[in-house]
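Note that one protein chain of the assembly has been removed; the remaining protein chains are unaltered in position.
We just call them A and B in the order they show up, numbering each chain from 1.
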Amino acid sequence: MAAIPDSAPAARPAAADNYLTHARGLMSWIFTLDHKRIGVMFLALIWVAMALGVLFALILRAELADPGETIVSKNVYNRVFTLHGAVMIFLFIIPSIPSSLGNFVLPIMLGAKDVAFPRLNLASLHLYVFGMLFFLFTLFVGGLDTGWTFYTPYSTETNTWVIPAVLGAFILGFSSIFTGINFIATTHMMRPPGMSWFKMPLFVWSLYATAIIQVLATPVLAITLLLLAVERLVGVGIFDPDKGGDPVLFQHFFWFYSHPAVYIMILPAMGIISEVISVFSRKHIFGFKFIAFSSVAIALIGFLVWGHHMFTSGQSPLASTIFSLLTFFVAIPSGIKVFNWLATMYKGVVHLTTPMCFALLFLILFGIGGLTGLFLGAVAANVHVHDTAFVVAHFHYVMFGSAGIAFIGGIYYWWPKITGRMYNDLVGRICAVVVLIAFNMTYFPLFIMGVRGMPRRYHDYERLLEKNPEFFDLNVIASVGGFLLAGTLLVLAANLLFSLVRGRPAPANPWGAATMEWQCASPPPHDNFASPPPVTDPYDFGNLTYDETTGGYVSAP
Amino acid sequence: MDQILISATAAARLLGGLWLPERASTISPAVDGVFNLVLGVCIVFFSIVVISMILLVVRYRNRPGAKPQESPSHNMRLEIIWSIIPLAVVLFVFWRSFTVFLEMYTVPSNAFEIQVTAKKWSWTFEYPNGHVDENLYVPVNTPVRLIMSSPDVIHSLWIPEFRVKMDIPPGRYTSTWFEATKVGDYMLLCTEYCGELHSDMLATVVVRPEAEFHEWLAKAANFMEEYKDNPAKAGEILYQKRGCAQCHGIDQPKPAGPSFKGIFGKTHELQGGGSVVVDENYIRESILEPQAKVRAGYPANMPTFKGLVTEEEIKAIIAFIKTLK
Partner (left out) sequence: MTEHTACTTDGHGANAHPAWLAHHFHSARQQYESGKLGIWIFLLTEVLFFSGLFCAYAVYRANHPAVFVDGHHLLSTPLGAINTIVLIFSSLTMAWAVRCTQVDQRKAAAVLLAVTLLCAGTFLVVKGFEYHHKWKHGLVPAHEFAPDEQYLESRIGAHEDGSTLGRDPAQRVRNVRTFLGIYFGMTGLHALHVVAGIIAIVWVLRRTVRGDFNRQYFGPVDFVGLYWHLVDLIWIYLFPLLYLIH
């Protein structure tokens, strides 16, 4: 069957009562216990956070398009890159997939009525809002200029607004922890009879592995930020050498969380890719067990590599060597996933819908992002590129180009289920192609600049132009790409929002997927299922056939 | 036509200089070797992935009547192959990187030692004979060891052409070493964010033949003696060498500190109220206890130079400032 036509006539009766219409009024949303409503609210807030982060990014790129001071002073620039990083990481990427798509989809994928602890889920949402308010307050009073990594003693001494930002991150950390607790308990306790771990969709596996990290790593960030705040307030001296403290200790504590944090970002994204590639190749995922176990392996090994952010910090060469070796180990499970995804497409039928286009885009951008990690894992090479634009390029390829792109793909995948509407698929696919071009325009030059001598967090590169005149052209390309990229994101969002008004009603299963969430209506009823549907192989599409009248798939009787 | 030529030259420059900077130290070739090894690995694996992806998408694209074909959904042999081969490759990369790292970490004996102080936002390099400079002069083909410290926040010393980088946290010494192989001038950059003027914290590495280096060093250390009769000139040299110029401009004002032009004898408003006349005492106090009287409108950021300048040197600086009308 061809790409889903979005102008097929709707031949269904008026929409039945669903989770959106189930109860009305603002209070029924603010105090809801329904995981679907919570997921939708998270989604809306996360988009706001992303928009804020993108705005900061555009200021940075506009400033860097020309050497010297272009549109903002050094002080403002330093605050903007700090807030860009902090907002993107704590308010956008870390909660993005688990709190929005995860919350919505996980219980339904398990045939359950809700997550294990709906009130904890609501608390997670409210904490997110509080965290966001703290960040908005920080922004409103002038921001902070420490970089999102808050290295001491600069962060304990600067007279910018560190404490509200750090408290905001602290609160957001608990939002994340609560989501993690919920997902672990839900996965263990609320699977339907017959759904063993190996009959569980890979998205659930990825959320489970992510939850393990959320639960084990985030508390360490929490105590680190608390200690930082206390040191600023009271002058205790844990990280301040003048008072007997050790600034490198801060780095150890900070990266002990922040490295596993990047796996919080990427693992759910990889879960989405597993679902999307299988569904749109009409083929059973290849290597289910390997993909499942690789998620857990990444989660666990990911805790052992934090020192690779500190090769030049003055830590012992023995420590650096061990961290380097372990870093190379953590690369392998990711590679295994990529090969299994490719093998899934073999002998299938590839439908280039928007979600699939984003999944393929993921493979390209994650290919670059993941592989450039090898430069950073090798100590000899790391020394040259640490703290340069190379690192900035690497992490944008993996955080934005991989996790972010998978998030967009996931939204496009589950949008019909969440909203009951189909969007314009052609617009989505064109955007995917533009993103491919714009993304590489924006970030690939940074690899080159970093290697050739452009440090990180530099407001002004005028004095570097003498030795490196190419920095001028490369920065211009990056800035043009950045604005193009931002524009495309706007179009992608507008496409979805437009579908709310003019999209055709979505059938229960527009894509022909075999996971449980596609067996209830789009949008789902308040209770999801009265009792769970029978458990089948989540990647067996054998008995799904396309029904012209509804534009969706049905199970053969 | 001109446009095409300009673009072509830019492109050629870009491609030719696409990769690593000039190799100007003994370790640069080895580091570049690791780099290019990783680059090769990246290109190979990326090509495999992207080409496979394109082939698969094209070959198995959806066409009317297309049906998925029977094929297994797991294959242990494949899984092992594509786990073991990448593992072997990364272990090989690790091993190559580790051997080069050992070399980078092992300081040769008899290295020429230079003390480095990194502070917001300038570098000072102190040579064995006591001379202090704002640039790093080194003899070519001689191992040089840098012993580095910071009185304020974490900085990081990076010399791209030497492939050398080391953080400088406050409260302890860190060190690194290199052996320059080519005479010339190179950039030294701060590459750990340290505040407002982080991107201005640059210095030059001046590599000269050994004899020329030692000649310069002997002369430079004696400039106070040399300019005994012209303290203002000595003061000007100090103004450059000790990093004052980084924050205090003369003709070009800088945001971090007041310009020195024409300030002697003037009355300045102070932060927190009051005022002061810029005389010998105020200049001396500001050098030794900069936070005592901070001029209104400027941040209280100046580090102290107590123990870093002698009374003779302070007199020379005062003499220099007096000449700036």
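Keep in mind that, in the parts below, contacts are C-beta pairs under 8 Å (C-beta built on N, C-alpha and C of every residue); 3 or more make two chains touch, one makes a residue touch a chain.
In this text the structure is predicted, and so the values were computed from the model without any measurement.
Shown chains touched by the hidden chain across the complete assembly: A. If you put the hidden chain back, the residue from A:Asn159, A:Ser196 or A:Ser531 that touches it is A:Ser531.
For the chain missing from the display, the contacting residue among A:Met41, A:Val220 or A:Val385 is A:Val220, taking the whole complex into account.
Among A:Tyr128, A:Phe253, A:Trp341 or A:Tyr458, only A:Phe253 touches the chain that is left out of the view.
For chain A, the residues touching the chain absent from view are 16-18, 22, 107, 112-118, 120, 177, 180-182, 184-186, 188-190, 215-220, 222-224, 226-227, 230, 234-238, 243-246, 249, 253, 507-508, 519-521, 524-533, 547, 549-550, 552, 554.
Assume only the chains that are shown with their structure count from here on.
Centroids of chain A and chain B (each the mean of its C-alpha atoms) stand 34 Å apart. The part of chain A that touches chain B in the complex is made up of residues 1-3, 73-75, 78, 145-147, 151, 153-154, 157-158, 241-242, 245-248, 281-290, 312-314, 317, 320-321, 324-325, 328-329, 331-332, 335-336, 338-340, 342-343, 345-352, 360, 363-364, 367-368, 371-372, 374-375, 377-381, 383-384, 386-388, 448, 451-453, 455-461, 463-464, 467-470, 473-474, 539, 541. Residues 10, 13-14, 17-21, 30-31, 34-35, 38, 41-42, 45-46, 49-50, 52-53, 56-57, 60-62, 64, 66-71, 73-75, 78-79, 82-83, 86-87, 90-91, 93-94, 96-98, 100-102, 104-105, 152-154, 156, 158, 160, 163-167, 169-172, 174, 187, 189-200, 202, 255 of chain B touch chain A in their complex.
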